[in-house]
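Apart from one protein chain that is not included, each protein chain of the complex appears where it belongs.
Read from first to last, the chains carry the letters A, B and C; within each, the first residue is number 1.
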Amino acid sequence: MTLFTSTISILVVGLGIIGLILKKNVLMKLLSLNIVNTSTILFFVLIVSEQGDRAPIGSSGLARMADPLPQALVLTSIVINFGVLALSLLFTMVLVKRYHTLDIDKIETSVKRDYKEESP
Amino acid sequence: MILFFLFLLLVLAGAVLIQKRLLNAVILLGVFSLTSSMIYFLVGAPDVAVTEGAIGVAFVTFIYVLALSDQGKLHVVTEEIPPFFYQDKGRIQGIEYEILQQLADQLSLDLEVEFVKHSDLPSQISSRRTEIIAGAFYKEYLPASGLNITLPFHQASLAKIVDTQIENAPIGTLTDLDVTDIKEIDAERISRFNALEDLMSAYNKEKISGFISDSARMSIALNQITTQKRKTSEISQVSDINYTFAIPSSEVELTDKLNELLENLTKTGQLEKILDRYLR
Amino acid sequence: MNINRLSLKEIYVLAIVVIFLLLIIYAIFSQQQTGLQRVGGLYLKKLGANPNIRNYVYGIYGMYRFYDTLFELLIFSTAVLGITIFSDLEESRESSSSELIESHVVDASASFLYPIIFLLGLYLAYSAHLGPGGGFAGGVIAGTGVLLLAIAIGADRIGQLFYEQFMKKVEYLILLLVLAIVLCSAVLPIDIYTGNRGTAVIIIANLSMGAKVFIGSWTILHFFVKHRGEI
Partner (left out) sequence: MISLLVGLSAYLVSGTMTLIFRKWRFWISLSGWAGALVGLIFTSITYRNSGSTIGSLGPWGQLGIEIKIDQTTVLFLILAVALNLFTLLYLKGKKPATFYSLYNLLFATSFSWAFTNDLFNLYVIIELMSLISILLIGYDRKTYQIYAGIKYLLLSSLSMSLYLIGLAILYKTAGHLGISSVKAHLGAEPEFAVTLALTLMITGLAVKGGVLLFSMWLPDAHSYSSTVVSALLSGMAIKCGLIDIIRLSVLTDMSEALLVLGLITGIGGTIFAVIEKFPKRLLAYSTISQVGYILLGISMGTDLGITAASFHILFHGLSKSLLFVAVGHGKVGRIDLHQVNKVSLPIASKLGLLAGSLSILAIPPLDGYFSKCLLLDTVGHSWTWIVVLFIGLGTALSFVKLNWALLPGPTKGKFRLDDLSLIVYALIVSVGGGITLFFLSRTYIRHLFCLEYIEESIAILLIAILLYWLFKKPISKIRSPDFVFDLDSSLISLFTGFLLVIFLWL
C-alpha cells in the first residue's frame, strides 16, 4: 500500500519539476517549486506509513502507531518551504517592479543589459 | 480512500501547470495543499495536517493572492473618440485599441480600458493607476508635464471649417484642443465647447462662424453638418498634428516597449492596414 | 509547452525527469522491507514513559530535537528579517486606498470572527504537547486573524494598534528565550522536561514560539498588504 502512495507522490514531484524547468513565467516557476516541496514532504511521510496507522498521540490503543520522527521533521520543512517562498515572492516583486514582465528570458536579457550599462 | 485523494493531487498538480491566468493557478495550488493536508490526516499525521493547513493552504494562498490581486493588468485611460477608441455595441474598437491590445499580448497582460471625460484626464495622470493615456492624443492636446510621448502612429492635420456667410461670430473649438499657438486665430474670439455634438449644433444654428478640430473628429463632424450649410463652408488646413500615446515618465520600460511595437508595426505594414480599416 | 511542437530542449527535459522518476520508483519498490526497529519506535517507547507529553511528535521536535526547532525559528525570523529589510520599497499603486475591501459584511464578520481565530491560534499554540498543532500552526492562524482585522479596519491603523516597532524588538528577545531553553536542556545535568517543572518549560517554549511566529507572520502580511498588486 505504501509503495503505491509514495510512487504517486513521486509522480507529483516529477510533474512539479517539469513545470519548474519548462514554464517561462517566473511566478509559475514559484508555484511549481511549491508543488515540488509539498509533494516531497508528502513523500517523506508516506514512505514510512503503514496501512491503518494511528496518530502518535496518547498512550492506549491497539492499532499500530505511525512513526513520529518523519512527522516531526516534516513540520520543520513545511516552515522552511514557506520561508523560501516568501523571500522568492519578495524578489519577484522587486524584479517585476523594475521590468514590468514576468517572462524569465526577457528578465535575463534586461538584467545583463543593466549590468553592462552600470559603469564600474 | 487515500488513493482517491492522491490521484486528485496528481490531477490538481497538472491543472495548476496548465492554467493561463495566474489567479486560477494560485487558487488551485491552495486546493492542492488542502488535499495534501487531508492525506496527512488519513495517514495518521494530524500534527502535519494542521500545520500544512495553516501554513500551506491559508498563509501561502493569502500571500500569493495579495501579491497578485492586480495581476498583470495594463491600465489604459482614454476619451471615447471614434475612430481611435470607442465602444460599439459593448465591444471596444478603434485604431489605438488594436495597437494597445497587441502590446498587452506581448507583455502577457490583460488590457483594462477606462473611458473618461476630457476634463478629468489630468487628474487621471496624477493617480498612479494609469499606465497609458490614449484617445487621439497629440502633443498640443494636453499640456500636462511628466509625460513621455511615444512615436506617432498617425499623421493628420488640424482642419478649420468656415461658413462664408457669417463673419463676426466667434470660431468654435473643442475645449481639449490647445489652439492658442495657431497664429491666424486671435485668442479671444474662440468659444470653447466640451463635446463635439454641441459644437456641431452651434455651427448648424450659425452661433459660430466656423470651427477647428483635428481631422479624426472632422470626419465625424462633416456628416453632422446640415446639407445646406455644407454648400457654404469650406475646409482649410491649419497645422499638421501627429497622434501618439502618452505614458507617465516613470514608466520608462513601457515607453520603449510601445515604441518598439509601433516601429515594427509600421515596418510590417500592419499599421497601414489598421488605419485603412478605420479611417479610409 | 504544447504537446505537438516539442522543441529539443523540452524533449530532453522530459526524458531526464522520466528517468529520474523511474529510478526513484524502482528504488522504492526494490527496497527490502527492513523489519528492523527504526529509531521512531525507540522514541515512542521512551516518550511513553514521560507523563508530561502525550503528543509524541511534539516529544521529538519539542524535546529531543529542540535544536532543530531553534533553527526552524531562525529560518522564520530570517524570512521576516528579509521582509523588513525590503519593507522600505515604495508602496504599490493600490495601497493608497486603506481598506482592502470596503463592505459592511466584512466589517461585521471580522469583528465577530477574529476573537475565535485568536482563540483557536492560542489553543493550538499552547496545547502542542497534548494534541496536534504546535507553535507554528497556532502563530500563523493568529496571524491570519489579524489579517482579517486588517481587511476590516485597514492595515495602517492595525499597525499602530499593534505597536509594530516595539513588537519587532520583542520578537528577537523571544528568540533569545528559546535559545536559553536549548542551552538549559543541553547543558544542565538534570532533565528539565520531567515533573511539574517540565510542563512549565514546555508551555513556555510553546507560547514563545507561538508569539514569535504570530508577530513574524503579521509583519509579512503587513508587507504584502502594503505592496499588494505588484506582480
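Methods note: a residue touches a chain if its C-beta (ideal position, glycine included) is under 8 Å from a C-beta of that chain, and two chains touch if they have at least 3 such contacts.
Model, not experiment: these values are computed from the prediction.
Novice: Can you list the shown chains that the hidden chain touches?
Specialist: Among the chains that are shown, those touched by the missing chain are A, C.
Novice: Using the definition of touch stated at the top, determine which of C:Ala27, C:Ile116, C:Leu161 or C:Ala200 touches the missing chain.
Specialist: In the complete complex, the chain left out is touched by residue C:Ala27.
Novice: What subunit A residues would touch the chain not displayed?
Specialist: On the subunit A side, contact with the omitted chain comes from 10, 13, 17, 20-22, 26, 29, 33, 36-37, 40-41, 43-44, 47-48, 69-70, 73, 76-77, 80-81, 83-84, 87-88, 91-92, 94-95, 98-99, 104, 107-108, 110-112, 114-115, 118, 120.
Novice: Spell out the interface residues on subunit C facing the chain that's missing from view.
Specialist: Residues touching the hidden chain, for subunit C, are 9, 12-13, 16-17, 19-20, 23-24, 26-28, 30-32, 34, 36-40, 42-43, 46, 64-68, 71-72, 74-75, 78-79, 81-82, 84-86, 168-169, 172-173, 175-176, 179, 182-183, 185-187, 189, 191.
Just so we're on the same page, only the chains that are shown with their structure count from here on.
Novice: Between subunit A and subunit B, what's the gap in Å when you average each chain's C-alpha atoms?
Specialist: 39
Novice: Averaging over Cα atoms per chain, report the distance between subunit B and subunit C in Å.
Specialist: Chain centroid spacing, subunit B to subunit C, equals 44 Å.
Novice: Quick check: how many Å separate the C-alpha centres of subunit A and subunit C?
Specialist: Here subunit A and subunit C have centroids separated by 15 Å.
Novice: For subunit C, write out the residues touching at least two other chains, lowest number first.
Specialist: 55, 57-58, 131-132, 134, 136, 220, 224, 227, 230-231
Novice: Residues of subunit B that touch two or more other chains: which are they?
Specialist: 22, 45-47, 51, 55, 59, 63, 67-68, 72
Novice: Please name which positions on subunit B make contact with subunit C in the complex.
Specialist: Subunit B residues touching subunit C: 22, 45-47, 49-51, 53-55, 58-59, 62-63, 66-72, 127-129.
Novice: Note which residues of subunit C are touching subunit B in the complex, please.
Specialist: The contact residues of subunit C facing subunit B are 55, 57-58, 92-94, 96, 124, 131-134, 136-138, 140-141, 143-144, 147, 217, 220-221, 224-225, 227-231.
Novice: Spell out the part of subunit B that touches subunit A in their complex, as residue ranges.
Specialist: Counting only subunit B, the residues touching subunit A are 2-3, 6-7, 9-10, 13-14, 16-17, 22, 25-26, 29, 32-33, 36, 39-40, 43-48, 51-52, 55-56, 59-60, 63-64, 67-68, 72, 107-108, 251, 253-254, 257.
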